[in-house]
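Some notes on the structure that comes next.
With one protein chain held back, the other chains of the complex are shown just where they sit.
Labels A and B are assigned to the chains in the order they are written; within every chain, residues are numbered from 1.
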Amino acid sequence: MNYIKKEVAVRNVSFGKNVTVVEPANIYGCTIGDDCFIGPFVEIQKDVTIGNNCRIQSHAFICELVTIGNDCFISHGAMFINYLFKNGKLSGGDKTMWNNTVIGNNVIIGTNATILPVKITDNVVIGAGSVVTKDINEPGIYAGNPIKKIRNI
Amino acid sequence: MNYIKKEVAVRNVSFGKNVTVVEPANIYGCTIGDDCFIGPFVEIQKDVTIGNNCRIQSHAFICELVTIGNDCFISHGAMFINYLFKNGKLSGGDKTMWNNTVIGNNVIIGTNATILPVKITDNVVIGAGSVVTKDINEPGIYAGNPIKKIRNI
Partner (left out) sequence: MNYIKKEVAVRNVSFGKNVTVVEPANIYGCTIGDDCFIGPFVEIQKDVTIGNNCRIQSHAFICELVTIGNDCFISHGAMFINYLFKNGKLSGGDKTMWNNTVIGNNVIIGTNATILPVKITDNVVIGAGSVVTKDINEPGIYAGNPIKKIRNI
């Protein structure tokens, strides 16, 4: 049994003040603002930026090319995507094929939700188990697969 | 790189007889009955009560205010919710805004399913990937987002 063993770590992260991380977590090369909480079993990849006063809950996955504003809540098992396999092929690490995601301020991403590469404006709630396939430009509560607006806040 | 480091643990848990936990797991302040199995990468929060002969599979998340009966199977990646962000705001830890969930006996919660704060009666199967948004009062097999009854057992 011979394999290349790596281990999760919190490394090369620019932390603001008063950030808590529950380990094990795999968090590297990213920027995280003040007063954030990051639960266990989380992965946050390089070049991610997260604002102040955010909670990233257990089992969340935040990939490269994601930017998150202030006062956001990324719930348990919520996951982001930066490559859509539109031609059915792996990108082979060619990042020119990847797309970015920008999340505004005061955005709630529900439990087990999945976020394709989109823009989400401020003051939005994404319901649990939703799949967000397009930009969200109006505040409100959205849910479903694919997402629909349910109501204003 | 300066942050407040915490680590997952199994702590302050009231265990019945013959309970197995595969670690790492983050399980605290809860009550777990006899003959239960808890897989790896699981989080179970405080004040949760789980009956006898239950299996809580890998990657599951069980939040505060959830009660689970006997002979239940909480499958991989299944997750519970106790706060719905109905006004688009974080609760700020104000638990008077949270809601509870009660799961009966012999309930199967499928893989990657998400359970909002509801009551689920005995002898129910929730299909994989489902989102349960309302109470389930009749035994049967349910699936979808949102959930629909598929058939009787």
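In this text, a residue touches a chain if its C-beta (ideal position, glycine included) is under 8 Å from a C-beta of that chain, and two chains touch if they have at least 3 such contacts.
As the structure is a computational prediction, the values presented were derived from the model and not from experiment.
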Contact partner of the left-out chain, one of A:50, A:103 or A:116: A:116
Selected residue (touches chain absent from view) among B:13, B:66 or B:81: B:13
Where the missing chain touches subunit B, by residue: 10-15, 18-24, 39-41, 55, 58-59, 71, 73, 75-77, 106, 108, 110-112, 123-125, 127-129, 139, 141, 144-145, 153
Residues from subunit A at the interface with the omitted partner, ascending: 1-8, 24, 26, 41, 43, 59, 61, 63, 77, 79-81, 85-90, 112, 114, 116, 129-131, 145
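Assume only the chains that are shown with their structure count from here on.
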Geometric centre distance via CA averages, subunit B-subunit A, whole Å: 23
